[in-house]
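A single protein chain has been omitted; all remaining protein chains appear in their positions.
Now for subunit A:
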Amino acid sequence: MLNENKGAKVNILVPVLSVVLGLILGAIIMLAFGYDPMAGYQAMLRGAFGSPFYIGEMLRYASPLIVIGLGFSVANTAGFFNIGVAGQVLLGWLCSVWVAISFPNWPGYLLLPISVLAGVAAGALWAGIAGFLRAYFNTSEVIVTIMLNYTALYTTNYLVRNVLTDSADTTPPIPKQASLRADWLSNISGGSRLNMGIFISLILIVVVMILMQKTTLGYEIRSVGMNTFASRYAGMNTKQNIILSMVISGGLAGLGGVMEGLGTFENIFVQGAMPALGYDGMAVALLGLSSPAGILFAALLFAILKIGGTSMPLGSGVPTEVVDIVIASIIFFVGANYLIRFFIDKRARANVKKGGAE
């Protein structure tokens, strides 16, 4: 087998190759459609780093992605595919805004934390339903959370139109003291919607890392993920761990929604579809191999592609549809890194064999 040194090299090589291959395929696609790939990527970079505003927007986009990715990874570690993160994001968004606009006279030090907690609790509760059903009735969390997504979407739209507003499609903005935005952050980033969410996300990366690696709860969640029966035999309360992992997962996803509600938009409006952030967050977690540091970089990569991508049509003439194909192909290769790993391993093994024969 490979020695330690070679293994590390492969682990560096794989992501590099993924991104390079993705960029090359994207360039080929642009060439095939008759556009200049250099100009295209240049416009993307300018759109993500070209001015403080773009950097601010890019980080703003990454903030909720990080916590949502963390949320997905916690359930994933426990062996559950929480496909309901999008619904949990939406409910977190809804409840944080709901609380914030319901008590406009409360001071900020009270209103802001309570609004945030309301959003986290909503996401946690929503995911907890699936966790409870899984723990006690062994129902598939995939199906339950998919269905809960629809329930969340239509419930939210109903509440926005009939309870939060008088049949309008957008709620009034939240009171200023409940906002996650800060003047100094907007000022240094050229008026972008960058908000305190980025700091919350960075802190939570460390918190989740400690939770999963250094605490008994994290150990039990990981152990349940590896083998539920062995964990139960070892005396762990598996039911409780299943529910807790889903609750933590949903709470983190809900927090991502809070950042949208109290940071990005400062309101909530009728949604045409599930928030794309939910699904992007899942992709970020898978791309980051469920490790907190990996999620950080995967989220930043996603943000560069998405925010930078919006500048490509105007900056280089590449139409939006082609931009989406290019972004998808980059993500495809990064996501398909197992494939690349497989071929590298195969080659390495072939080399070892050859070496042995000589």
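Please note the rule applied: contacts are C-beta pairs under 8 Å (C-beta built on N, C-alpha and C of every residue); 3 or more make two chains touch, one makes a residue touch a chain; residues count from 1.
Following the convention adopted for this analysis, contacts and distances are computed from a predicted model.
Comparing "GGDEF domain-containing protein", "NADH-quinone oxidoreductase subunit J", "Nucleoside-binding protein" or "Octopine/nopaline transport system permease protein" against the UniProt entry of the hidden chain yields the protein name "Nucleoside-binding protein". Here the missing chain is touched by one residue of A:L296, A:V326 or A:I344, and it is A:L296. Interface note for the absent chain: among A:G131, A:G251 or A:G315, the touching residue is A:G315.
The chain not displayed touches subunit A at residues 7-8, 11-12, 14-16, 18-20, 23, 36-39, 41-42, 44-47, 51, 53-54, 57, 61, 154, 157, 161, 167-170, 173, 191-193, 213, 260, 264-265, 267, 269-273, 276, 288-289, 291, 293-294, 296-298, 300-301, 304, 307, 310-311, 313-315, 317, 320, 324, 334.
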